[in-house]
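Okay, here's the structure, questions in a sec.
Of the protein chains in this complex, all but one are displayed in their positions.
After this line comes chain A, so read on.
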Amino acid sequence: MSTGTVATFEDSLERLEVGWTHASPDGLADVLEGLCSDPTIGVSLPYDGVDLPDWVNIDPTPADLREANAGVTAAGLGIADYGSVVVQGTPDGVEPVSLFGDLHVAVLRRSDIVPGMPEAFDWLGEEFRTGHPSAIIATGPSATADMGALVKGAHGPKEVHVVILDE
C-alpha cells in the first residue's frame, strides 16, 4: 500500500480516471505489454538500467507517429495534488511521442513524485535555468467540451496510464 505523497498522487489519478501501475525495473516490460497494443512507439528512458522492450519502436518516423496506438515516455516529475505528470520537451522527441498516440504511457520514478505545485515550480525553475527549458504539465488525457459535451481525446491522447517505477 502506498502512503503519503504517492498515495495522494494515486488518489488524484483515480479522480481523473487515469490508470496507474507499479512496476520494478525488471517488471516494466511485462507491465507495458499488458498496457500497449501494436504499434507502440517510445523514447528511451533516462533511468540507469531501465530499458524499453524491443517491440517498442524507439526511432519513430512521422508516419509512425500518425499510426501509433501507444507512446511510451519518461515523465520528469509527478505532482501529487493534481495527478499531473511533467513531460519534458527533449531533442529525442518525448513531446511528439507523448502526444500523437491514442494512449500515452508515462513512466515515472516513485522518487520523482512531489506533493504540489510549489515543489513542482521549484524544480521547473531550476530545470529551465540549467538547460532543460520546455515541459508540459499534463493532467489526464486531452479533452474538449467544445462539441456540446465533454469528450476525452481531442488532438492528443484519448487515454493516459502512469507506470510508477519502484526502485
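Heads up, the rule we're going with is that a contact is a pair of C-beta atoms (placed from the backbone, for glycine too) under 8 Å apart; a residue touches a chain by one contact, two chains touch by 3 or more; residues count from 1.
Here is the rule we go by: contacts and distances are computed from a predicted model.
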For the chain not present in this complex, what protein name does its UniProt entry give, out of "Cytochrome c oxidase subunit I", "BioY family protein", "Cobalt ABC transporter permease cbiq" or "4Fe-4S binding protein"?
"4Fe-4S binding protein"
Kindly state which of the options A:P39, A:P53 or A:P96 is in contact with the chain not pictured.
A:P96
Write the list of chain A residues that the hidden chain touches.
59-63, 65-66, 81-82, 84, 89-96, 99, 117-118, 120-122, 124-125, 128-129, 133-151, 153-157
